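What you see is the complex with one protein chain gone and the rest in place.
And now, chain A:
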């Protein structure tokens, strides 16, 4: 049976899609058969980040409505043997996602895959609720600033009350914190919340800290998940995150201020 992971946040623009793409790719690189689903119906982006936008024929809503089968809609990743993408529909809205429809698709996928990664849209409406409803694991993507933290807290409340596991009184969803766009320099100057601040407020297990990085934008624009870029700190941080998700004990990196060399101090960075 596959593990269903939802990548969620409440707030928009914190890096859900980037994280979904990176984590799904990371799991696949570790040999896990993985599918990543875009739940952001009407505002689909995952296909761009994954670099497969030119190969979209059918989408998630087509499958739910029975207009296409899963094999027709899923796109096999070009870089990774074990990775598939199920894109969102751009022409519909979130109401196209029904509990029965989504449940059936996830059931079918669960037979063949090790991990199903659900890329949640922002907000707490239908799309986001459907993305988190069936989850076994939630990765709550949070930026180190107060509004993002508060929205994450709200989503954690939803996970505990509105998910399938909550409604059926099963073991609760495993909740992990993924702190993105972290900048140790700005934490030091007090412009940004620290890892400890966020951990203290949200009180869930920390899965990873992704540093603010130029590589993320570059990767998004070129349609390559940032985890592929093992030269970049963000790519390495995502690799660590995936390793922790699989139960490995990996120390945190990139959470303290980078020591500037002598020349850098003189000439600036």
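Observations on the structure shown:
Note that in this section contacts are C-beta pairs under 8 Å (C-beta built on N, C-alpha and C of every residue); 3 or more make two chains touch, one makes a residue touch a chain; residues count from 1.
The rule is simple: contacts and distances are computed from a predicted model.
Of the names listed as "1,2-phenylacetyl-CoA epoxidase subunit A", "Probable septum site-determining protein MinC", "GntR family transcriptional regulator" or "RNA polymerase sigma factor", the one that matches the UniProt record for the absent chain is "Probable septum site-determining protein MinC".
Considering the whole complex, the residue from A:170, A:203, A:217 or A:250 that touches the absent chain is A:203.
In the complete assembly, the contact with the undisplayed chain comes from A:156, out of A:7, A:21, A:135 or A:156. By the touch definition given at the top, chain A reaches the unshown chain through residues 124, 150-151, 153-154, 156-158, 160-161, 200-201, 203.
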